[in-house]
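Complex shown without one protein chain; remaining protein chains in place.
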């Protein structure tokens, strides 16, 4: 079987493994105080044009989300998120487990708007007893979203202005950040993200690393004592070097970005094959995740060879399918899938 | 500088890296559902003589402790631990962060006794209003302890009986389990641990892996829904294979145990050199961690070449030092340290 | 000004105060172990036809909701509630603060259905990775709802069957239970409530007491250690007698129920006046809360004399208003309000 169901089916990019092997027996201090973490942090800060940023390396997405959000909020404050946001649909209530409500908003194409956020704040503060509801204090977005879609620079600017006007922090979940930044048509840069968000992260797990997410904190208020939060949540890795080394490899020669670009191109080929076959594209994603409505007959046929993610059961005849490429997707597998879609879709 | 301060200064045993490299581009499902995790779980269950056990792979010690303890307790219940227990001294209140009190007991040589546990329970249940104090429900021990010491089989049997008599779970933190099991004089086996504990873990991070702890659940009551706890705490790694593969490598040909034995032997050499030099050994540890009281003059001299962990500042003239070996410690480094202790201790 | 905005604008029914005064200097044990609590518990158990029920007295609604829900759930489990449920709209995230998600459902007239609950469970358990979302374990309903509406016996029966089929507990928030049970057209009795719910409470604060809610636990599984939960949440009153005495007074000669009936009748008069004046009734409430859409011109006029609760700003010209009666509402005030509605509504 060929797996297109997600972007974490393989190990790590060979450069990553190579760096781990080369440095393997060197001794280095634990808990992220090693030279590899320091070097990777420097590379990332440079790439972000944010020399003053604090950079921390964590293991995975849920861990990062719950640690960051706990660090941004007081107990009675809530985080605003798209209903389809990862923290709301795929993390077993990890945010609530730290005591906070997720204030969800209906999302168009996985995205929320400055206007929606504004309304939440207005409703809260106009109430006679605002203290009877959780106080909005943080906006959570993903770039790209759960559906592979992207916010435009103008949309993010508007959200930032709303955050400023309402004293909210902005946290951008970048589990797939590279795929978003390298997408055709995207007008947002990594320095833009760093300038717009108070805190965000650059995902390694889904883009070339064995594991690892790099949290970037640009807002001075959120820097203090962040490592206490990490340690309390079990998010300081003893061998922090394992994370630092991987990000060092990924940020050498723009590897992180070229891997993303290549994955996006392969995803686009699949999308074009689906469109040519008359299949409906559910979300307008220019990134490595494509959401396509498949007739079940076609799906059954293809699933003899390929694995996809079943996102939603639409009706008796159709299913919403996610097809992912990644840094590790092989061109020949995509070529075969394209041919098979052409071959079976007509029937 | 040569680092003897802890047992996680290097990467992973070469067999571990090799396995990661060999399988790197194979596709496998995420979240621990891959064949490598399954194989490693089988190897571990066999080594434990516990074919019915559930095995889960997590990333690090604090994460494992907080996940396991949360899974064992209802909100008003507490965990009993030595005052010197890792959860009490080195995890930023991670247990309290999940809502639970640690009921600490003074510990002799890092160990607590069945009698102490019994007394806690008796005091609780004899009170007129037991519900005004957290209810004891779980015993947390480390094998070896924070000071490298070991419980005897008889001591663990007594604790188990106390747990049974008082309806308590027993959780054994095995972050350094291999070092304990392979220690000279130890009379406890891995199957003993599996039979005595309701839940325990086998530490990889400190014994040959890049990261990873294998939780073994033998009590049926604790198996249900454990993965919900893991996910909620951010403790399900997307690329679970990274953990499974490492444990598979470590449990091939007893690698885990032979690495531990070798580290213990090197630690013993250091201990003997310290004793021969008239230094006081603070804890009776037969494992890879040695706790020695150093005159500061000697310490200063040695610290030109070596790094140790400063465990406690005893007085103006003396410091309690931890010296660690590990699977990665080089014999020649130990030899040199031994010579330097001989050389400088006399002065 | 005459207050119709809520049902807790006055102190307590005179019988309640009298009982407090009569027993004031008698000595009694604290924490609910007094004879008054015991007597009240017996009266309540009898009224419920539930002699085996455990009865506990708490201070207020939010406190009761958070204590009960924490006692019903493990950390990864969630509670299902109407979006308009009190725990979701008026308690500052108290439930999330104890670590649990509220799984909200859109509510028709403040009510949710067995079918909706069934679908939540089916969606959860059919997912390939159910452990990636909070596990449904508890249904929270109010009787009456936030909008004064009532579930029919058939609706509650259906919900109970769904709970049984899906291994869910059912918790009924009865902050205004008396008003519901005494409403015209209601076909649910107190013994029905006790038989249907696993745990529920009878509200005193809004029906004759200074403060106090009586929790009734009929499910054996939820009885154990409930007082630990209460104490940990600060919900055991030192002078428990204060609560026991009030419920003893309210359950003498059915006072609780006759007060409710009278308040409902006064509310109905107001409703009829509104209907007669052509105002739109927003929810079909036969209880002491009436939700009416007021033209702002009329509202402004009436608010020279009366205080109402502004439930929602509908548009430039209209506001959704809550008008409450209570055990303490004076007939002459209602009469005057009715006349004023007649007088000003035409304009």
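Should a chain be cited, it is by its letter among A, B and C, assigned in written order, with residues numbered from 1 in that chain.
Quick note on the criterion: contacts are C-beta pairs under 8 Å (C-beta built on N, C-alpha and C of every residue); 3 or more make two chains touch, one makes a residue touch a chain.
Bear in mind the structure is a predicted one, so any value in this text is a computation, not a measurement.
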Contact residue for the chain not shown (choose from C:89, C:195 or C:328): C:328
Residue among A:229, A:308 or A:327 touching the omitted chain: A:229
Contact with the hidden chain (one of B:34, B:54, B:131 or B:173): B:131
Touch with the omitted chain, as defined above, among C:43, C:62, C:116 or C:325: C:62
Contact with the hidden chain (one of C:231, C:271 or C:301): C:231
Touch residues of subunit C, complete complex, unshown partner: 1-3, 6, 8-12, 14, 17, 20-21, 23-30, 59-67, 91-94, 97, 205-206, 210-211, 228, 231-239, 241-242, 328
Positions on subunit B where the hidden chain makes contact: 75-76, 78, 89-93, 96-102, 128, 131-134, 310
Positions on subunit A where the hidden chain makes contact: 31, 70, 74-76, 98-99, 129, 131-132, 135, 225, 227-232
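Following the convention adopted for this analysis, only the chains that are shown with their structure count from here on.
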Same-residue or different-residue interface between subunit B and subunit C, half as cut-off: same
Innermost chain, taking as reference the mean of every protein Cα atom displayed: A
Farthest chain relative to subunit B (centres taken as mean CA coordinates): C
For subunit A paired with subunit C, centre-to-centre distance based on mean C-alpha positions, whole Å: 42
Computed distance of Cα centres, subunit C from subunit B, in Å: 50
Residue list for subunit A, restricted to those that touch at least two other chains: 91-93, 97
